[in-house]
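One chain of protein is taken out of this complex; the other chains stay put.
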Amino acid sequence: MPMVQITMLSGRTADQKRKLAQRITDAIVEEAGARRDAVIVAFHEVSRESYASGGVLMADKSK
Amino acid sequence: MPMVQITMLSGRTADQKRKLAQRITDAIVEEAGARRDAVIVAFHEVSRESYASGGVLMADKSK
Amino acid sequence: MPMVQITMLSGRTADQKRKLAQRITDAIVEEAGARRDAVIVAFHEVSRESYASGGVLMADKSK
Amino acid sequence: MPMVQITMLSGRTADQKRKLAQRITDAIVEEAGARRDAVIVAFHEVSRESYASGGVLMADKSK
Amino acid sequence: MPMVQITMLSGRTADQKRKLAQRITDAIVEEAGARRDAVIVAFHEVSRESYASGGVLMADKSK
Partner (left out) sequence: MPMVQITMLSGRTADQKRKLAQRITDAIVEEAGARRDAVIVAFHEVSRESYASGGVLMADKSK
């Protein structure tokens, strides 16, 4: 019954999330022996003002 | 000081969340002996494009 | 497909967790209209040195 | 590679989040010996209808 | 800077986690355009007494 929670910047398309959910579920089924139906994936999307690495908001980084 | 984090599809009313918070807090106070004031419940609501089970987005499932 | 994650101090018995899982699932099914099979509850138990409120570790609080 | 996830009511400004990310990262680098670049902070902001303490939604509390 | 948190029953080998981390990271890099170095995966392993589906602890389910 694995639960996968992914925190990432918002902006990904539904199709990107579709493929991510599929491939991550495949990996968990094939490598960890989980039952496919039991794998849940949730995407928590945050803005560039709500995400920091190295102490600096993504909104403040030059691309 | 239990923290409860609930990830679910968006679309529940305030009243549904009100009752959920109340009943979940009741359960934790009564069964786990927590102090009522110390129980925190947060709802993280995600869209049907951000939630998958069995490797398939909720948005792609027929009802 | 609600996922419930509970962070609490370790030390609860299996029976306490059994009742918590049952009552929390009941609440979600009855108040939020979720399908029972789709509700997942996980307990993340932490030690008194890994939990703080008000900036003070539980291990440092007098009972 | 510490990951910090903060769940709080929405409404903080970018500047408040900027300072929080900075100070929390400073603390982790200085007290836990993490490499600065490896510290990630994410803010999960929820509405007053999605946050409860003591079994009562923030939306239902008198200020 | 995607953060992936996986909650699952304990008991997987290091090699299973190694392959999971690799494949999940591959998926995020290839499908979501993340920088490889920025992807973090953490496994939170819980016992069969700390995980329930359908309101029933895994410890109470017959295989």
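Note that the chains take the letters A, B, C, D and E in the order they are written out, and that residue 1 is the start of every chain.
In the analysis below, a residue touches a chain if its C-beta (ideal position, glycine included) is under 8 Å from a C-beta of that chain, and two chains touch if they have at least 3 such contacts.
Just so you know, these numbers come straight off a predicted model, no measurement behind them.
Q: Which of the visible chains would the unseen chain be in contact with across the whole complex?
A: So, spelled out: the chain left out of view touches B, C, D, E.
Q: List every residue of chain C that touches the chain not included in the displayed model.
A: Missing-chain contacts on chain C: residues 7, 44, 46, 49-57, 59-60.
Q: On chain E, what residues meet the omitted chain?
A: Against the left-out chain, chain E lists 5, 14, 17-18, 21-22, 24-26, 29, 36-37, 39-45.
Q: State which residues belonging to chain B touch the missing partner chain.
A: Touch set of chain B with respect to the missing chain: 1, 3, 5, 40, 42.
The criterion applied here is as follows: only the chains that are shown with their structure count from here on.
Q: Moving only between chains that touch, what is the shortest number of steps from chain A to chain C?
A: When the steps are counted carefully, the minimum from chain A to chain C is 1.
Q: Of all the other chains, whose mean CA position lies farthest from chain D?
A: If we average the C-alpha coordinates per chain, E ends up farthest from chain D.
Q: I'd like to verify one number: the distance from the centre of chain C to the centre of chain E, where each centre is the average of its C-alpha atoms, in whole angstrom.
A: Spacing between the chain centres: roughly 19 Å.
Q: Got the chain B residues that touch at least 2 other chains?
A: Counting only residues that touch two or more other chains, chain B contributes 5, 7, 24, 26, 44, 51, 53.
Q: Considering only which chains touch which, how would you classify the arrangement: line, ring, star, complete or other?
A: other
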